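Yeah, one chain of the complex is gone here, protein chain that is, but the others are all in their spots.
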Amino acid sequence: MSSEALIELKGVGKRFNGLAVVQDLGFSMQAGEILGLVGPNGSGKTTAINLISGVYAVDAGEIRLQGQRIERLAAFRRVHLGINRSFQVPKPFRAMTVAENVTVAAEFGGSKVDTKQILDDVGLAADRDRPAGALTVNHQKMLDLARALATSPKLLLVDEIGAGLNPGELASVADLLLALARRGIALIVVEHLLKFLNRITDRVIVLNAGRLLFEGTLAQASAHPEVVAAFLGG
Amino acid sequence: MQLLEYALVGGVLYGLFFSLVGIGLNVVFGVLRMINLAHGQFIVLGGFGAWLLYQDLHLNPIFGVVLAVLGAVAVGIPLYWAVVPRLQQSRDPEMLSFILFFGLAQMIDAGALLAFGASERSIPNGTLGAGSLGILGQAFPDSWWVAATVSVLAILGLYLFLSRTRLGYATRAVMANRAEALASGIDVDQVSVLAFVIGLALAGIAGVFVPFLLGSVSPSLGDALTTTSFAVIIIGSLGRPLGTVVGGLVFGLGTMLMETYFSSWSSLVPYALLVIIVLVRPAGLLGRAVREA
Partner (left out) sequence: MLVVLGLAFLALPHVYANQSLLFTMMTFIALAQGLNLLYGFTGYLPFGYVGFFGAGAYGMSLLVLHAGMPALLAVLGGGIAAAAVAVILGPLLRLSGAYFSIANLATSQILYLVVANPALSPVTGGPYGLKIERVFAPEAAYLTMLAIMLIASAIAIFFRVSRFGLGLRAMTEDRVSAEMAGIDIVRARLIVWLVSAAIAGLAGSAYAWSISVYYPQAVFGLQISVFAIVFALFGGVGTVIGPIVGAAALYALYNAIGITVPQYFELIYGFLIVVLVLFLPDGVLSLLERRGIRVL
C-alpha cells in the first residue's frame, strides 16, 4: 500500500436487507485529485459517498485515510480527520441563518477557518443573515458545500451538485471545484452531467449494480462497450 | 404440571383478549401514523358502558359491544375532524398528536372520575354465562371464553374487512404509503375517519370485557391499558394489525406464567416486555422507531 494515497478503499461492501448495494469497491486517490463517480441510477454512487463519510457503516472491507483505518469511526470523527460532503438533496439547518450554518461547522469541525471567506467563495456572502430554509435549492447546495469547507476537509465528497444549475452557474461551480483541488483538497464528484465532469477531471469510476465496472478516463469510458450497455440498460 | 396447564390455557384466553385490547391502537397508528395515547381511556369508557347497561338497565353486558360501536361513531367522527387535519398540517404531527391525545386522556380520566367516582366497578361473572368451561382439565369462567371468542371474531372481522372489501383495500394502501394512496385517488380522509372509528370501536368492545378479565373497571386503569396495548402491538410489530394477535398471545402467556410462578412481579410484564422489545429489535418493528443517525 502506497503511503502517499490520501484515501484508499479496499473490498468495501454494503447490504440492505440482504441486497448488496455496493460490492467489493476499491480505489485510491491522491491529495488534490478529482475523481468522477458515475453510473446509472441505483448503481450505488450515493451509497459509496455515505460509506466513506460514515453516514452508513460498511459491512465489509476497509477504508483508509492517510493510511489510518477509518471505516469503524463515527461520521463526526471522520469530519475531524478531514472528510466532508454535500448532499444530493441539500440538508441545511433551515431555521438558522446562512452564517450560523457555517459557524456551527467551524465551531465543531475542529479547525480554524475564515467563515466570511468561505461564504464569499461559494457566493453566499450577500445571504449571510437570511434563514437557510429561505434559500433556493441551488443556494442550499452551495451552503452544504460551505458548511463542509468550514471543517477544512482533505477529502470532499460532492453529491450531484450540478443538477438543476444553468450553464453559467455550472461554470462557476466547476471553477470553484477546480480551485479547491488546487488547494490540495481531493474531490469525489458524483455526477450525471458528463460534460460538467469532463471540465473538471479526466479520471472517472463507473459503478454498475454496486460493482466497479470501469476505471479510467471519461473518453475511454464512453468508448467502453460494457459502460455504454450499463447506461443504456439502466 | 397442573399449574403450567392452567397458565397456558389462561394465557391463551387472556392473550386473545389483549390482542383485542391492542388492535384498535394499531389500526389507528397504521392509517393515521398517530399514536392515540387516549386508547386505554376509550377502553375504560367501554367498560363503564357495559357496567351502566348492567347496573341501570339490567341488560346483558354483551350489549356493551353494540354500545361501543355506536359510541365510537358518535365520538370518533367529530373528534377526528376537530383535531386530526389540523395536526397533520403541523410541524411535527407524530409528536404533537402524541401530546394532544395525552391531553385528551387526561380529560377522559377526569371526566370518568367525576361521573363514576374512583371506586372499582365490577359485573358479576354469571352475566356472561354461569358455568365454566374446561379444557385440559382446567376450568375457566364462561366470561373468559366469551371474551376470547368475541376477540377472535372482532379480529377476524377486521381481517375480512381489510382483505375482502374495496374500502379495506384502500385502507391497506394508506397504511402502506399515505402519499402514494393520496396520489392514486384514494379518499385518504374517508379511510382515516373510518380507521379512527374502527380503532375506537375495537377499544370500546375490548372495554366491555375489562370488568370480567381484570376483575373490575375504574378510571385509573386507562394509562396502564394504553401502555399494555403499546407493548402488545410492538411485540406483534406496529402498523400490522394481524401481528397484534401474536403480541397479545406473548403478553398473555408471559403474564399468566409470571402470575403462576412469580406473582408479585407479574405487573412488571408489560413494561419489561415493552422496553426489551423496543431495545432488542427496534428496526424490525417499523423503520421509524430508530433515529436516522
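Observations
When the chains are written out, they are named A and B in that same order, and each has its own residue count from 1.
Simple rule for what comes next: contacts are C-beta pairs under 8 Å (C-beta built on N, C-alpha and C of every residue); 3 or more make two chains touch, one makes a residue touch a chain.
Just so it is clear, the model here is predicted, and its values are computed rather than measured.
Here the missing chain is touched by one residue of A:Gln23, A:Ser53, A:Thr115 or A:Asn208, and it is A:Ser53. The chain omitted from view is touched by exactly one of B:Ala7, B:Leu20 or B:Ile35, namely B:Ile35. Here the missing chain is touched by one residue of A:Gln23, A:Thr46, A:Asn84 or A:Thr115, and it is A:Asn84. Checked against the hidden chain, the listed residues A:Met29, A:Val58, A:Ile118 or A:Ala148 yield one contact partner: A:Ala148. Residues 53-55, 74-77, 79-80, 84-85, 87, 91-96, 100, 103-105, 107-110, 147-148, 150-151 of chain A touch the missing chain (whole complex, contact as defined above).
Within the entire complex, the positions of chain B that touch the omitted partner chain are 35, 83, 86-87, 90-91, 94-100, 102-111, 113-114, 223, 227, 230-231, 264-265, 267-268, 270-272, 274-275, 278-279, 282, 288-293.
Operating definition for what follows: only the chains that are shown with their structure count from here on.
Taking each chain's centre as the average of its CA atoms, chain A and chain B sit 49 Å apart.
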